[in-house]
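Apart from one protein chain that is not included, each protein chain of the complex appears where it belongs.
Per-chain numbering from 1; labels A, B and C assigned in written order.
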Amino acid sequence: MNFKQKYVFLFPGLFVLIGILIFPIIFVVRLSLSGWNSYNGLNFIGLENYIRLFTDDPRFWESFFRLSFLSVTTVILQYVIGFALAHLVWKDIKFQRFFRVLFLIPMMTTPVIMTVIWRTFFHESLGPVNDILSNFGMSPKWLTDPVLAKVTVIIVEVWQWTPFMFLLLLAGLLSLPKEPFLAAAIDGASPVRKFLYVTFPLMAPISIGAIIIRLIEASKIMDTVYVLTSGGPGTSTETSSFYIFIKGLREFQMGYAASMSFTYLIIMIISLTVIAKVLTKLMLKD
Amino acid sequence: MNLVAENLSYKPDEQFHLNEVSFNFEKGNIYTILGRTLSGKTTLLKTIAGLLTPDTGAMQFEDKDFLKVPVWERNIAMVYQQFINYPHLNVFENVAFPLKQRKVDDQLINDEVTKSLKSVGLEGYETRKIQELSGGQQQRVSLARSLVKNAKILLLDEPLVNLDYKLREQLREEFKNIFSQGLSEDSIVVFSTTDPREAMEINGEVIVLDEGKVLQVGSAKEIFENPKTLKVAEISNDPPMNILKASIETNKIKFEEIEVELPNHLSNLKEKNFNLGIRASDIKLSDSGFEFEVELAEISGSETLLHLKRGNSRIIISIEEVLNFNIHDKVKISFNISKIYAFNENGVLSSSPFGGSYV
Amino acid sequence: MGKLYKFLKYFFITFWAVFVVAPFLWALTTSFKDFNSVNGGATYIPWVDFEPKLEGWRVLIKSPANGGVDIIEPYFNSLFVTCTASLISIVLGTLSAYALSRFTFKAGFVKNNDITFFFISQRIMPPIVLSIPFFLFLGAINLLDSLIGLIVVYIVLLMPIAVWIMVDFFNKVPREIDETALIDGCNPYQAFFKVVLPNSIPGLIVAGMFCIIFGWIDFFFAFILTFTEVQLLPVKIVALNSSITPWWSLSASALVSVAPLIIVAFIVERYLSKGNLSGAIK
Partner (left out) sequence: MKIIKTCLTAVISSVLMFSPMAYADKWGDQFPHIKATGDIAGDCSYEEMSKKNYKGKTLKINTHAVPVIGQPTALHAEQFAKLTGAKVDVTHTPAGDLYAKAMVPFKAGQAPYDIVFGFSNFINDWKRYLAPVPKKYMNSTEMKDVTKSHIGVSSWDGTMYQYPVDGDRHYLKYRKDVIDNPEMQKKYKADTGKELRVPRTWKEYGEMAKYFNGWDWDGDGEKEYGSAEVMKKDDLMFAAFFSRSVAYAKNPRTPGGFFFDLDTMKPNINNPGFVEALGDWVEATKYVPPGGINFGLGDEIGSFGGGQTLFSFSWDDAFIAAMQDDSPIKNKVGAAPLPGADRVWNRTSNSWENQYNQAPYIVWGWAVGVAKKSKVKDMAFDYLCFFSNGANHQADLAIGNFGVNPFKNSDFDPNIYINTMGWDADIANSYTKTLLDMEKSKNRVFPLRVPGVFEFTSAVATGTSKALAGQLSPQEALDEVAKEWEAIVQRVGKKAVQDAYAVGVKMEDNKL
């Protein structure tokens, strides 16, 4: 279909978005070419920020790789668990409605607030987790061991956002056509084969979409880190967005933070495009 | 007054979906577009409907530049091969929808819808939800919706293809009845199908379409008797017409080391080498015939289709009973030589049993 | 096989349910504690382990002068901003999504997919950096510290989500439905409103839910872009974090802030149960 009315549909949303964003985006670029901070105004320093970023700031790149690790890990876990849960409550199961509602709820909590609860939950001397584990002679350093702190961040992220995957995948499962399953049943396929050769391929398109969106959201992982560990111990849980936050709003190096954000944006767009392509190849070919 | 199209072309990507298509549809007639999947049938129907705009070409209807008229003002009706209805409306509301859109008086809507539902055999289903109906019933609803409008042009895009065999037969009969009674002198019906038999049964003017190009236009009989090209012969027969490389040597036709008599109607053939065409139904099992090897045996309804091989040639024959064969069985067959078609090396019909020739 | 599978199935579901509920239960019991019962080590059952106090809950309605945060007005502000921004995002996003799903756009190398990605990519930028330009932008149009200003910003946050979900959804609605509507005499607008939209309610519900969630849980923009006139719930609750982290009132507020969205969860589940969430049409 091709009518001129198509513009009437597209443009209001597009132009509202562009209208609101055009100034901020341009300003970010301009900001990234300045040394805007607590003592300097919007001066012009050329590419100095970028040079500093690319030649003299290993901390940014470390935080970026840490972010990649954390977001990929959490998204994979969220996807696998979300898929498993959705698959389990898809068909008849006792208390189906209860479980479906329950599994949605963590997503609806405000991360900044909920992570405070998690911090008390994992508090190494006052929290319930170590209180219970101490009965078995264990007292893991949930927030103060460089490795375990990452695990804790992952646990909290998985708790918070698995529902997102769960909902999308459950919705996808519920909308699947029945015919392929009948065919598989007639062929006498085992549940495992049915899953691998029928359910999974049918779910591939929605899976790709959900994974990409979650990757975008997960890479902004920040509230969790801020509240749980403030990036510590040391810098072992510091992510790009948290580092940008520190540079930007804590140290007020806004120009530099803008150059980091812009770089980050470019890297993210490129890598998301690549990831989307790879996922499409992997999942749709099967 | 006719629907006239000239050189419609549509090429949204690398391939032509329509390639210089021209036609002249007269009111009161049924036109069948015959072509295989992806041959451009749906594109053509959507172009007539106005859902697609061709890149080039012109279309006229009732002395208007039809391409300039938007879909919603064209007064057409269309039935899709998928059973397309409005899922949020019940049966009655579905059929009434186009009339409501025209702001027709409620009483009249009631009458027209009832009439239309009756004509497709769905009276009593008015308040049912679409999802509660079977596939055949859904398709009838969409047919009823098309009929209720009294559209000037009725487009039917493979309306029977997604139904099971029995329903298809049944609905096809009904179509024929509806077309013969219900249609006014004022309407044009365009019916598209992949099934040659369906095209023959509908018995209207047939347009054979392939890769967006019109290959032949003519009555169903004419297409059947004198297919213009090899391609048409393939498309207009189910199973497709068998094609074999053959040559004429001293009053004999030779192919794959088989020699048969040269039938009369081929005696004037100019070329020595030609493409021999013969329908599956014109080959019979015969103990005195030639030996072929079975590659596949399909049972379809009360027929058996045998895929046979000899040398480099493959043919299909149809047998009017259900028989069991094993792969690699040897069978003997004979050819009804009076039904042999000859196509020249460019694939154009040079001689047909019915006397036609396009050379 | 069958029995083991069934056991594992219920085991996993129960395990996850416990995992989901655990922090809420902890928050519930903590909300009735005070400084001393928190700092004496982990305790669980009121009256048995510790003397329950209502301080944590009272803080939420007391005025700041009495050591509370008074979340009532911010609560309604949050509801208003979230719902309005979600509604606008859904309306605009749905229209755009429909266009992107149904029509072909081409401007140079930019095609439908690129436009869709442009919408979605708005969520990539870390909010920290956008906050300053947004601040200047809203300052320039005199909308800082106002509900409208926040709604404007939230539209940017939420519309991409609406577009993404609705494009996906419309792609699953057969386009023949709209075509039939056009053939039946609807112009494109009528086809959209009379036929496509009524069949997209499940998609709208999901998109709406995501918008509401992402609007409701935002802290950062609400924090930077408001001063005194408008306060949103998360900002107000976070302001409980004084030198002493008041576990009790934060726990209470976490429970209070999730409450309205549980209703949303029930609505969504109802549509899920009907089994036609994203494929209303076969």
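We take it that a contact is a pair of C-beta atoms (placed from the backbone, for glycine too) under 8 Å apart; a residue touches a chain by one contact, two chains touch by 3 or more.
Computed from a prediction, not measured in an experiment: that's the story for all the values here.
Undergrad: Wait, the hidden chain, what does it touch out of the ones we have here?
TA: So, taking every chain into account, the missing one touches A, C.
Undergrad: Which residue from A:R193, A:R250 or A:K281 sits in contact with the chain not drawn here?
TA: Reading the full complex, the residue touching the unseen chain is A:R250.
Undergrad: Counting contacts across the full complex, list the positions on chain C that touch the omitted chain.
TA: Its contact residues with the unshown chain are 34-36, 38-41, 59, 63-69, 131-132, 135-136, 139, 144-145, 223-224, 227-229, 231, 236, 238-245.
Undergrad: Just checking the interface: what residues of chain A touch the absent partner chain?
TA: Touch set of chain A with respect to the missing chain: 35-39, 41, 56, 59, 123-126, 130, 139, 141-144, 146, 229-236, 246, 249-254.
Keep in mind that, in the parts below, only the chains that are shown with their structure count from here on.
Undergrad: Please find the two chains that have the most C-beta pairs touching each other.
TA: Result: the chain pair A-C has the most contacts.
Undergrad: How many angstrom lie between the centres of chain A and chain C, each centre taken as the mean Cα position?
TA: Computed value for the inter-centroid distance: 15 Å.
Undergrad: Note the residues in chain B that touch 2 or more other chains, in rising order.
TA: 51, 70
Undergrad: Return the residues of chain A touching two or more other chains; collapse runs of consecutive numbers into ranges.
TA: Answer for chain A, listing residues that touch two or more other chains: 1-3.
Undergrad: Once bound in the complex, which stretches of chain B touch chain C?
TA: So the residues of chain B in touch with chain C come to 46, 49-51, 70-74, 76-78, 80, 82, 84-88, 97-98, 101-102, 131, 142, 145, 149.
Undergrad: Going by the contact rule at the top, pick out the chain A residues touching chain C in the complex.
TA: Going through chain A, the ones touching chain C are 1-3, 5-10, 12-14, 16-17, 20-21, 23-25, 27-28, 31, 81, 84-85, 88-89, 93, 96-97, 99-114, 116-118, 120-121, 125-128, 130-131, 159, 167, 170-172, 174-177, 191, 206, 209, 212-213, 216-217, 219-220, 222-223, 240-241, 244-245, 248-249, 254, 257-258, 261, 264-265, 268-269, 272-273.
Undergrad: Quick one: in the complex, what on chain C touches chain A?
TA: Touch list, chain C to chain A: 5, 9, 12-13, 16-17, 19-24, 26-27, 30, 38-39, 41-42, 44, 92-93, 95-100, 102-105, 115, 117, 119-134, 136-137, 140, 152-153, 155-156, 159-160, 163-164, 168, 172, 175, 178-179, 182, 187-189, 192, 202, 206, 213, 216-217, 219, 233-234, 237-238, 241, 245, 247, 250-251, 253-254, 257-258, 261-262, 264-266, 268-269, 272-273, 275-279, 282.
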